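I have placed the structure first, in the form of structure tokens, so that the comments after it can refer back to it.
Left out: one protein chain. Kept in place: all the others.
Right after this comes subunit A.
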Amino acid sequence: MIRVILIRELRLAARGASGTGLSLAFMALFILLCGIALGGSTPALGPGLLWLAATLSALLGLDRFYQTDQQTGALAQMHLAGTTGLSIVIAKCISFALTTLLPLILVSPFLALLIEMTGTAITGTVLSLLIGAPAMVAYASVTAALLAGQRSGGVLAVILTAPLLIPVLIFGTEAANAFATDGLGAVQFRMLAGLSFIAVALGLPTSVAALAANRGPS
């Protein structure tokens, strides 16, 4: 079941339904503007800026996570077809990770050059983004599921997700900075991985419950 839903999601994303292009453009613009506004001080701020840019850009596409399928009734029909809520949530999360988050992480090394980051800092940041990605996906899924029944939850979704992501942001940037001295074994990386595990463990069942509560007509 997960595979079938995932294939449909990827197909929809390929036809532009997930707004990947918009998120990428937003991230590039954000970093470009930071480079202009902050001038020569950007290399030191680099990891933080990339983390912020990736988080905000990923949240941009949040209202498409479950909302469209909720409004057309597709989520209700999948439930009636006997698909479990967990399969739907897992498929949607994998799709969000692959079509929204992964492209953002993949372009981040190139954007990092705009703000003159060093090679080690770039590697550290990309690794920390990859390790923190599951947490971002899980929390994004929770708020998207909570707001699935709303007509326009875009900004509200960002406001709700941001507080959940604060610990991830703290340890994400710390891990990126610690990479230069301690490498992947830095304690911050382990903390970040732990945060990701907690987020997935809490986020999946919470999303399933939120979708079930939103199952009726919006």
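By definition in this document, a residue touches a chain if its C-beta (ideal position, glycine included) is under 8 Å from a C-beta of that chain, and two chains touch if they have at least 3 such contacts; residues count from 1.
Definition applied: contacts and distances are computed from a predicted model.
Select, from "Cytochrome c biogenesis ATP-binding export protein CcmA", "YeeE/YedE family protein", "Peptide/nickel transport system permease protein" or "Acetolactate synthase small subunit", the UniProt-recorded name of the complex's unshown chain.
Hidden chain, UniProt protein name: "Cytochrome c biogenesis ATP-binding export protein CcmA".
For a quick check of understanding: of A:C34, A:A58 or A:M78, which residue touches the chain that isn't displayed?
From the options A:C34, A:A58 or A:M78, the contact with the absent chain belongs to A:M78.
Need a quick check: the contact residues on subunit A for the chain that isn't drawn.
1, 4, 8, 11-12, 15-17, 68-69, 72-74, 76-83, 215-217
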